[in-house]
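Removed: one protein chain of the complex. Kept in place: all other protein chains.
Then we have chain A:
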Amino acid sequence: MSFRKIDVDAYDEDVLHESELYEPDPRDSAQVLSDTKQQQAAVRNSLNKGDITGALNIALDSPPYGLGVEEAKNLALQTVVSVLNSTKATDIPNVLRSLAQNEQDTLMKYIYKGMGMPGWGDVSGSVLLGWHEKLTEVAGTGCIVRVMTDRRIV
């Protein structure tokens, strides 16, 4: 059944490309990487001071998305996961409520990304599930729907 493997889109001149589905990041890939590294350092600083909300605010600000920034994406996931892992379960609802809607949507993206790569780095399924439950209670199912529709994949 090799005809099933034919890439029919290659013969369609009107085909919609992945990159046409979202506004590209104005920063170039080197800039994105250095920004993400700075964020990681700032997040560590905040975590050392015990400021979880502040750390999460920094970690969720202008996340890398799009093509060609894989290194920055992985780094950003590590940064977010490090914040999630170092939060006490009882603090989670208050932290989530203080986030803006934008940040809640971005956090949900990272939670799903983390769940897609179990055992990678410090990703822990049970921590992510705990955050997912609390985030859904705060931001609703709409937040999950937005993760699925948004093509600015982190």
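By our rule, a residue touches a chain if its C-beta (ideal position, glycine included) is under 8 Å from a C-beta of that chain, and two chains touch if they have at least 3 such contacts; residues count from 1.
Simple rule for what comes next: contacts and distances are computed from a predicted model.
Peer 1: For the chain not present in this complex, what protein name does its UniProt entry give, out of "Glutamyl-tRNA(Gln) amidotransferase subunit A, mitochondrial", "Serine/threonine-protein phosphatase", "Actin-related protein 2/3 complex subunit" or "General transcription factor IIH subunit"?
Peer 2: So, among "Glutamyl-tRNA(Gln) amidotransferase subunit A, mitochondrial", "Serine/threonine-protein phosphatase", "Actin-related protein 2/3 complex subunit" or "General transcription factor IIH subunit", the name matching the hidden chain's UniProt entry is "Actin-related protein 2/3 complex subunit".
Peer 1: Out of A:24, A:68 or A:93, which touches the unshown chain?
Peer 2: A:93
Peer 1: Using the document's definition of touch, tell me which of A:21, A:41, A:89 or A:117 contacts the absent chain.
Peer 2: A:21
Peer 1: Which residues does chain A use to touch the chain missing from this display?
Peer 2: Residues touching the hidden chain, for chain A, are 14, 16, 20-22, 93, 101, 105, 136-143, 145-146, 149-152.
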